[in-house]
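Below, a portion of the complex is reproduced, with chain positions unchanged.
Going by the order they are written in, the chains are A, B and C; count residues from 1 in each one.
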């Protein structure tokens, strides 16, 4: 079973990387980019076959390791 | 020999590289700002320094490779000019399409700063001609994303065309796994372009180019450049 | 959007203001402060900004000397190094933020101290970090170590300053409060130092750098505000560092300063805009009017309170010469940095803050810092410890292997290899030796840097512990061949409202003061971090000392590694003091007895002797003795040299006291002619004796010994073992 985890910075947390990308896009001539935020996507290949359990397991992985819940939010999708 | 060092915001080895070039050539290296559209006239060597251009954000070297000055650097290279990229400069050259392969996060996932042994794999280049039969040299590394990754076909081509300039080796000159600080394919630390006039390398020759700092193996690279141009 | 809450004593209490402090505000203003004003007072009067508990004691420290150009009070201390140049340095803690979010906490700590240094007009040339973590087996420790080290490296490496030294220690007393003390030093022309005092009325106050967000606004104070949008996620108060912006800020500031446009400058650190604007006005004897509508904001709908208290990083405030505005703007544009004129200086002694057409604060500026509370807190002297009882002997070689592989004494290469310690290509002596040595760019001179403190000594005997921290720094500098110049201190303690803790602070400051006078190393800057406790458990008193020394020539550098066949001479006297020693703690789990006494006059004589021996060409190597005493020092020299060593036993002292006692004021020197060294020592009134010789592949302590390779494995792998990597 494949799970996809999204990890994004919480609102209000500075994203220097996103800001640098926004600036670079402007320099390259892409107008009208008001904001850029960068996050991670982590694709998990799980042995679990029950989607409910797989989702719970992925969420537990986020809490324990994948996400820094002080500054990041996460969400899990079962593919 | 007239040399220039490209300065991006976030470059931080620009001065160090300029010092080494100036020392080897006896002529002050020029600093060129990334927003400039053109290189100074009459240049022999363009050097792209280490550091964290644009914070290393997105991908190391990606944003810098698309800076205005890089168009001129690419043209300069296409005309056969000498281009040296060290550390972040190597990443920039790859992102700019001037050298093949990719540099990825170190296998340890950690930044690593220490001396390594390098084998000089070819002296047939304007950057390495002065190493003569000195095969194992000591030069420091300092990077987070230095794992050189290439597919089998590219590796075969690099080997076949004698384009691997440096490999990470142990003190006996063997490219063993323990001597590989970052997980690079085939222990590759530096590669040459097909015309041998572009060199990208992760180690920092400019940091051990002065005996007062504990070694001068790096200085030989800059002497090589000086030699190459004197001959030409 | 938040609705401003009513200001009353309860809200003041949630801002950390005591009832008498709130009353002081009411008396000063003759009215109730506005919400924004309350925020400003709480920022200015908290322990961090006002030093209200420590000021009385900090005043007793020696801060002057012919070498001191600027002592404490500015962003960093400034010390003359000759030839028209100066070294600018300071150390600062970022303890609590690092415990909450180790990577960002440590990273922003490094960013803050670098800003302090370049705000003064100095280009940073060296950084150090002094780290204290909980017990290695505590469930949080590894994550904190990994995060803090990555954060220190992540920021410093990108910024491009070599991180050349520091300390790492582990003790259960730091389980709930790790310490991250960051040091930075920079180089400037002695006549081109920039200060924070504003001058001239009607001068533009310019904001430069990153945009303002709600970073760091929060905790207790945000909890008091009502959110009108109930669904909004709870905002994190963690500050995120952006070393890339800091690097651009550095370059832009140095260019601006060189252009002559900067009249005064202050970085925005804790309580950002509030502290920086008030400080500039206060020092310059001027008022300041701010227009918050002009402040570049990153987030929507920020109110005055939030903007005044935001701790967003990588921001500067400066007073610029209005005739140079175009020049300044060209520099900001070159580096793609946001800037804005956010106010101006005024003649009246007022601090005016306007936002959205409203006057949000109108305060007497001078009184904001001038009338900050100051406490002479009750304190108790730390009682003298019981003498150390009998301790079983342990085979010396076995003890050595255990010590050298322990988390507290093993190689720190795991840490400093994650730091770029060579960028700028002037690092002459890298981490892993005594003090690090960095060449003054383009000259033959160099500066040496070290960071030291032994908290277990400070806990047992604060006065001797305070002295010892300075003495060890003095020794590390001397062992590298440097002449000690000056000192910065970072005083980390528990809750000062407890007399026993206050007594630790008082004792340590007394010891530090005495040592700085005796060793001629005035304190030129520093920082205090209090309330480092959890559930009533305080950290060990940890007054970290950062010290800087000068080498007139690189020829003065003394290596740590002797050559094969060299004799080892022990300088200084050995009584076999095992109380509070590393040996007692690591091998017996006992923290007993008194800390070793420090003979300051003896320290000075021994340090001067080592430097003189080098000048006379009599020694090949030197290393100071500290944790683990003679045995550990000899082993470290052997490992550095890659050569074995045999150290003889003493006829009268037991093996443990002789090999592992921690008597102070001692060095091991390597030499070809031991008699000449001993004679020179005797002329200088310092005791010295040959104790060993370099050679072979074994480290021998008296009759017992261990193969150099085994010792190396224990020492080299210790940190990775502790981290569970091997």
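What we mean here is this: contacts are C-beta pairs under 8 Å (C-beta built on N, C-alpha and C of every residue); 3 or more make two chains touch, one makes a residue touch a chain.
Small disclaimer: the values here were computed from a predicted structure and weren't measured.
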{"item": "Whole-file subunit formula (labels as shown)", "value": "A x2, B x1, C x1"}
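The rule we apply is simple: only the chains that are shown with their structure count from here on.
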{"item": "Averaged-CA centre spacing for the pair chain C and chain B, given as whole angstrom", "value": "36"}
{"item": "Whole-Å separation of chain centres (CA-atom averages), chain A against chain B", "value": "34"}
{"item": "In chain C, residues with contacts to at least two other chains", "value": "242, 244-245, 336"}
{"item": "Sites on chain A at which at least two other chains make contact", "value": "16, 20"}
{"item": "Touching residues on chain A, where the partner in the complex is chain C", "value": "10-16, 19-20, 23, 68, 70-71, 73"}
{"item": "Interface residues, chain C side, partner chain A - complex", "value": "100-101, 103-104, 210, 213-215, 232-233, 235-236, 238-242, 244-245, 298-299, 312-313, 336"}
{"item": "Partner chain C, residues of chain B touching it in the complex", "value": "9-10, 12-13, 15-16, 19-20, 33, 35, 50-52, 54-57, 110-114, 140, 142, 144, 204, 206-207, 209-210, 212-214"}
